[in-house]
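Every protein chain but one is kept in place in this view of the complex.
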Amino acid sequence: MSEDKTISPETPAPEPVSKAPETPAPAAPEPRPVPAAAPAPAAAAAAAPKPAVPAVPAAPPKPAGPKPTDASGKPLVAALAAAVPGSVLDAYEFVGETTVKVDPGKLVEACRHLKDAEGFTYLVDLTAVDWKERDPRFDVLLLLHSFSRGQERLRLKAAVGESCPSVTGVWLTANWMEREVFDMYGVRFDGHPDLRRILTWDGFQGHPLRKDFPVEGIDTGAAIYPERYPEGGGPGPKDPNRKVLS
Amino acid sequence: MSESLVHYVLVPFVKGLLTVILVATAAGILTWIERRGLGRLQIRKGPNRVGPAGFFQWIADVVKLVFKEDVVPSRAEKVIHLLGPLLLFTPAVVVLGLVPWGPEVTLFGVTTPLHAAADLNVALLLILAVSSIGVYGIILAGWSSNSKYPLLGGLRSAAQLISYEVPMGFAIVAAVLMAGSLSMVEIIEAQKEAGIWFVFPGLVAFFLYFVSGVAETNRTPFDLPEAESELVGGFHTEYSGFRWAIFFMSEYGNMISIGAIATTLFFGGWLRPFPNVAWLSFLDVIPPFFWFAGKVFLFLLVYIWFRATFPRYRFDQLMALGWKALLPISLANLFLVALAALWGAAGLKVLGAVLVLLVAGGLVAAWRRPARASVTTRMAAEKVEVRA
Amino acid sequence: MSFLDRVLLLDIFAGLRVTARHAGRKADTIEYPEQSKEPSERFRGMFRLDEERCIKCTLCAIECPINIIYIDWHTEKTPEGKAEKKLDRFDLDMKRCMFCGLCEEACPTNPRSIWLATKTYELGVYERDEALYLDKSKLTKWDGNVKPYPGVDPDKAPVNPAKEK
Partner (left out) sequence: MSETTPGTAAQFPPLEGPPLLGLHEMELNFGPQHPSTHGVLRLVLKVDGERIVSARPDIGYLHRGTEKLFETETFPMVVPHTDRMDYVASATNNHAYVLVVEKLLGVEVPKRAQYIRVLLDEMQRISSHVLWLATAALDLGAITPFFYTFREREVILDLFEEYCGARLTLNCMRIGGLPVDLTPGWLEKVRAFTEPFEKNVDEYEELLTENRIWKQRTIGIGVLDEKRCIEWGMTGPVLRAAGKAWDIRRAIPYEVYPELEFDIPVGKNADTYDRYLVRVAELRQSRRIVLQCLDWLEKNPGTEIRGKVPRVIKPPAGEAYAAVEAPKGELGFHLVASGGNKPYRLHVRPPSFINLQALPEMAQGHLVGDLVAVIGTIDIVLGEVDR
């Protein structure tokens, strides 16, 4: 219509964004932000005992972004390390959230301690992350909430292979969350009462949220009955119902 | 052609045919009334595409249902599956045939009551007997469908219909006591003689009858055998096409017959209001049949109003209501009415006056009390504030 | 609730009163095919493309969360000797579109070259593949498949607030 509308002079440089669709998510097996190795500058760690998580983290909006700081000195973490020896591998604080790396073998014990002694009665979230090329391939993340400790939240992180101890004995709510992780990642939870697939169907092949599972999905029919399903789905090659659209 | 042939064959045939046609047509029109009425109460319009104000919607529905494929579940009991709707529909028509729609009329030179069947002296007993046959239709329909939801619906209705027959029967007995007869026509005549409709002395009986009637017809808040949100469709889940339409028609036929019986027993049938008050005789310009029809229609409107307003009872609560509340009340009421009837017409009048005064007084007392705090305001008073 | 209330069924009558009160009110519904609500100015409806204004930056295609926009262009020399991008293809898989409007937000021209604020929402068709896989000719000039919303100029593109200042 309006024929000579001025095209905006500065053609936006599409270079940074245009790469977006092509670049797959960096599958760098780099596990986690290394918690700044040594005890970090204490300036940023000032927020450590603050119970409530602020909506906007206190970290200044520098281009570098917030940095994780060591949190192994926090009383909570220290108490956990003392109560369940060998459970705490590492602890750091990042954007106001405390994360404790836990030895998977001690996970249940640590959870029980946190629930019974520290009042983390509410398991907010349990999920996993797939680091495809790392050796213990998965991280299982647990987010705990304590009503009695001033709404404090704590994240536990356990690097596991394809099996992980189940915390359903500690929190009932872990039941479906673990089933979901099993369904999506294939992490088996030892001791889970009813470890079945939950979101995909029972005969489904593969674990969709693994990084090596294609986004567009797999032909599940063909995966199970390769003799009956042609590649790409639909009726088989000899099926009279098969219509080839050109 | 002898007169007896006309009297015993032609006239009953015509009247019977008229009843069947009337039930079927009225059921159709009632669906339209119900849908429009619900629309009114629910600030929407209801059907409004076919014909003026959507009136011909019911014909379109009938046409659709007739031509719809009649699906019978694969392992259903075919014969009983077919029998179910018929067993429900037939009693609905028969009951309506036993209710007088007006005083005597002349048909083919024969004077006959406006009545599908004759004026039986045991009409009420027959009505009670016939109407309880309908429950077989529902049970068999539910059972023969070979499906679990209909089975549950059928079982529910078996228990429900049988339970509510009892208070309903006692409510009817109260009316019979007041009239001293089981014949429908005589009950109406008795109301004319007594000078009041039986609804006043029989206020409780009427209430019980109507509530049980709502339960008997499986209407909200007692629509458990159908219970769409629980049992999908209840006993008629597996029915389609015209068989389903027959269920539908019998539900509306039952509604009409409950309304018609309530009108006859408690509201003076075809009589105009205050049949003994002479200066109201200008009301006689409306023929008796229309008085009757108008009263029945009001009952049907109340049915629709109920449906728009109430949630549904749960099954065990429904049974508890029937056995623990309605049955004792109906017995007590029967005792009271019997005492009044012993006294005679004056006793009925006194009882009616007392009941009306009691209810009015209660309503006034309730009205004058300070407004009750709504429950949520009570909750706000118990508020808890948590500040981080 | 007091005993009196229970005996007199006041709760039951309260409910009946509410429904009866509504019986006198006007219906709140509208009769859709005859009447319809006018969508708001920002309503995200059918797409419109202005080919001349488009600078072929493909930002819309990049920003689309479900990759339903496909753009091809080539460079041509104009008579004045300037290089100019010419649009070869601008395809949009309308049947998968979720009308999030991120493409419109990404469009850098002022007014927008691709926009959804056409108020047109009646997009039902019988042949899903043919009608709703739209190429640039159908986007710049709607054919019979898309009826423009009455009274709205489908070529009136919204301004770009980022370029207004």
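Labels for the chains are A, B and C, by order of writing; each one numbers its residues from 1.
As a working rule, a residue touches a chain if its C-beta (ideal position, glycine included) is under 8 Å from a C-beta of that chain, and two chains touch if they have at least 3 such contacts.
Note that the structure is predicted; figures quoted are calculated from it, not measured.
By the touch rule given at the top, the unshown chain touches A, B, C in the complete complex. Within the complete assembly, B:D223 is the residue of B:D61, B:E165, B:E189 or B:D223 that touches the hidden chain.
Listed residues B:L88, B:L152 or B:L326: the one in touch with the omitted chain is B:L152.
With the whole complex as reference, residues 38, 41-44, 148-149, 152, 155-156, 220-221, 223-224, 227-232, 307-317, 372, 374-376, 379-380, 382-388 of chain B touch the missing chain. Considering the complete assembly, chain A touches the hidden chain via residues 16-17, 20, 23, 25-26, 28, 30, 32-33, 52-53, 55-57, 59-68, 94-97, 99, 121-125, 127, 129-130, 139, 141, 143, 147, 151, 153, 155, 157, 171-173, 175-177, 180, 184, 197-201, 208-209, 213, 215, 217. On the side of chain C, the interface with the absent chain consists of residues 1, 6, 11-12, 14-15, 17-19, 22, 28, 37, 39-44, 63-65, 98-102, 105, 116-117, 161, using the contact rule stated above.
Note that in this section only the chains that are shown with their structure count from here on.
Relative to chain C, the chain whose mean Cα position lies farthest away is B. Centre-to-centre separation of chain A and chain C, using mean CA positions: 36 Å.
Remark: chain B and chain C have CA centroids separated by 51 Å (rounded to whole angstrom).
Computed from the mean C-alpha positions, the centre of chain A lies at a distance of 62 Å from the centre of chain B.
Of all residues in chain C, none touches two or more other chains. For chain B in complex with chain C, the touching residues are 39-45, 48, 305-306, 308-310, 359, 362-363, 365-366, 369, 372. For chain C in complex with chain B, the touching residues are 1-2, 4-5, 7-8, 10, 12, 15-16, 18-20, 22-23, 25-29, 31.
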